[in-house]
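Certain chains of the assembly are absent from this excerpt, and the rest are unmoved.
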């Protein structure tokens, strides 16, 4: 099995969710994160003092899939999360040794 | 120490002379005391009305998103600040100064040579002005909610100044200021301003929301409205409570005197608010199966707006009916404006515009003296209708022109990126809910926790 992880722009979560549903992903786990990268942060001012906010809000999406499915999923995310502007984010894939569905105790590919 | 208190008293006495008001000594007559009581009561009522600004700010803040919360609070604070100056300099003279049937032309800058003693009955110029300016600020601030989350702060500032200085005062002159609406039929009756204050605000809100267009994401591609839930129901309901108590000042203070009519006015106010709350919650409950908190709040406010015109002219039963129906009307009105793609995040158009009109017409139905249901025919109702329509036409035209003008010059709406990120950072420099700064001084990365505040693009 494999785990596809993506860091995307918050307002692209909706299209990504749709795209994943379309390619048959059975589930998603989503986390609010903050990103630092080429996109850069911005400056805020409070009571006349400036300060730099380096981090930009992002959403992390994780999808567990069987080995064959990872490419399809990465591809679906890549297409649906793209705005073409800096800060669209990254996708990466890692190997997963084994998986369990807690409710039933099912293992491996059946767990997903 | 007695000596010194005497000094203070002397100073006060002196001041009395300076401000040219009659001094009260040991031998004050009952009439003197009554005059003081009139002024004290109306001042206390004015304080309650000014407190309503906090109520409006909270209702609007609560029913919109966290990422623009500073902006809402600032709009409410600054339309009061700027409004006091604008109304004092210009608006008050247009509203209450001598002039023609349409607007006043004298008394700029609270000119005491024009507004001489007795001009406002037993009320002094300061008392009367403070009470009235609180009303002007109310009319102005109603619009803020309908235009929330997408309007440039600068542009709102300009609008608010214009409404307080020019548009609202003209309507006041037509009515309380002695203008033409008093001469129609039995005379247009709007005791505390269902139309004069609330509908003016509501119709201006309508034009603002119309010229602005809906918030990004409010409608699906096929035009169906989506819910954009407000970020803090407790703020919204606290705001409703504050508005409710402030309204006792609004309505009962509009008696402009301390007398025994104040009690009945307060009673109709209380009953209509309660009935509005019950009507609003019952309607939404029946329609959707859920007693929605925001709609319950809107119901209470609708009841209050509804009774404002007739608060001194109708009896308790009528007050309950007017409020109850206002509570029903407001729910359907909110649905209506949602459907016709006018995005009013807080329901200001429905609460103030529509229910203001309803309340004004209801006087023609329920007034114990002149009302249709009291067998007095259609004369009053017709007059009320003329007033409602006249104000609607005047405000939609002038406010429409104002917003169109602002749009064409400085612009009315913030850029798309700014709207997506929320107005607080781009317009005011910092988020309304800043995450706790880390010990080293950098704010924590969790801007997102209190509502995703950074620039997304």
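To keep things simple, chains are lettered A and B as they appear, and every chain counts its residues starting from 1.
We take it that contacts are C-beta pairs under 8 Å (C-beta built on N, C-alpha and C of every residue); 3 or more make two chains touch, one makes a residue touch a chain.
Here the structure is a predicted model, which means the values were calculated and not measured.
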Per-kind copy numbers - full assembly in this file: A x3, B x3
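Just so it is clear, only the chains that are shown with their structure count from here on.
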Distance between the centres, which are taken as Cα means, of chain B and chain A, whole angstrom: 46
Residues of chain A touching chain B in the complex: 9-11, 32, 34, 41-42, 44-46, 51-57, 83, 85, 87
Interface residues, chain B side, partner chain A - complex: 420, 425, 429-431, 434, 441-443, 445-449, 452-457
